[in-house]
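Right after this comes chain A.
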Amino acid sequence: MPLALETIRLVKRFGGLLAANDVSLAVEHGEIRGLIGPNGAGKTTLVNLVTGVHPPDMGDVKLGGQSLRGCAMHEIARLGLVRSFQVTRLFGNMTVSENLMTSFFARRNRATGDGTKQIGNMLELTRLGPLADTQAKKLSGGQRALLQMACGFMVPGSCYVLDEPFAGINPVIKDAIIDMIVDVNRRHGATFLVVSHEMAIVRRLCRQVTVMMEGRVAAQGTLDEVARLPEVIAGYLGKALE
Partner candidate 1 sequence: MRGQELLLAGAIVAGLATAGLPAAAQDIGIGLVVPLSPPGDPVGGQLIRRGAELGVETVNAAGGVLGGRKFKLYVEDSQGKPEAGVAAYRRLVSEDKVVFVPGFFHSSVAIAANEVANEMGVPTMSLQASAADITAKHYEVAFRTHVVDPVRVSAFMEFIKQKNFKRVSMIAETTDYGIGIADETIAQAKKMGGIEVQKVPFDRTVTDLTPQLLQIKAFKPDLVINIGVGQPLDLIIDQATTIGLLPNTPMLVSYDAPVRPQYWKLHPKNGAGIYFIAYFSPKAPLSDIGAAFSKAYVGKYKEDPVYGALNGFGAIEIISQAINAAKSTDPKALIKTLETGTFKSWPSNPVTFPRAKGVYWHNWSAPVLILHYTKPMEDWKEAEVAVQYAPVVPKD
Partner candidate 2 sequence: MSASFAFPPSFRRSVITIVVTAAVFAFAPLVAGSFALHVLTISFYFVILAASWNLLAGYTGQFSLAHHAFAAIGAYTSGLLGYHYGVPAWIGIPSGVVMAALFGVILGRLVLRMRAIYLAIATWAFAETVHIYLTADYQFTRGELGLSVKPLYGSVDPLPYYFTFLALTVLVLIGLRALIDSPIGYFMRAIKDDELRAKSLGIDTTRVKIAVFSISSAIAGLAGAFYGHFIVLLSPQMIDFSEMAKIVIMVVIGGFGTFLGPVIGAAPVQMVMTYLQKYGEWNLAIFALIVIVLMRFSMEGLASLFTPLWRNLWARHDA
C-alpha cells in the first residue's frame, strides 16, 4: 500500500533564502504526524509546497502514491488533500453556514450526501449553531479557527495538513478541535500532518513527529525520542519543553 503523503527531496528557494532544503517526508495511512521546529524552520513553506501554493524548485509530492507535480491548488484539494491556514482564513462577508456550504460545494462528489444535513452536524459539533447566520468576520478568533476546521471536515478528505491549528485559542476550543481531528481520523481513516508548537497536544495526538530546522528535516521519531537528540534540544526543544 502506498504512503498517504510523501515528499521527495523538495527544494524551494526564495531569493537568497533556502526555505526548503532537500525535504523528504513519509506519512503512513491513518497516521497523525506532528511537524515541529523553531520559527523560520520552513514548516509553513513545506505546507505551501505540499498544497500547491508554491511549486517546488525541485522534488515531488505524492498523495496516495500519485504525483502532484503540475497540479493546481484546487486540483490538489479535490484529490482529498485539505489544509488549514495558520492565520485563519474564512470568507468574512459570508455567514457561518454559507462558509460551510461553500466548502461542501467545493469538494463534493457523488459519494457526499446532503450538504444541509452535514452543515447541521458541523454546527452541532462546533456549537456554532446560534451563530449560523452571522458573518464570519464578526466571530471571535477561536470561533473562526473552529469554523475553518469544520469547513475542512464538511467533505471528508484523505489527508489533512493543518498549519498551527491551536495557536492563540482558548482551551475549550482547543479540545473541540482535537476531538474533531481524532473523530475524523478514527471514522474515515484520514491522515493528518499537524504543525504545532503545543507539545502537550502533539504528545496527545501524534505517535510520530518530524522536526524541521533551517529548511531541512532534522529528526524523526516519537516526541520523546527526538526530544533526547542533542541538536534538537540545542536548536529548539530545550526552550519549547520547559
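Picked so that all candidates are chains of the complex that A comes from, given by their letters.
Convention: a residue touches a chain if its C-beta (ideal position, glycine included) is under 8 Å from a C-beta of that chain, and two chains touch if they have at least 3 such contacts; residues count from 1.
Predicted, not measured: the structure shown is a model, and the values here were computed from it.
Participant: What candidate from 1 or 2 touches chain A in the complex under consideration?
Facilitator: Selected candidate, touching chain A: 2.
Participant: Across the complex, what residues on chain A touch candidate 2?
Facilitator: Touching candidate 2 from chain A are residues 51, 53, 72-75, 77-78, 82-83, 85, 89-94, 98, 101-103, 105-108, 110, 112-116, 151.
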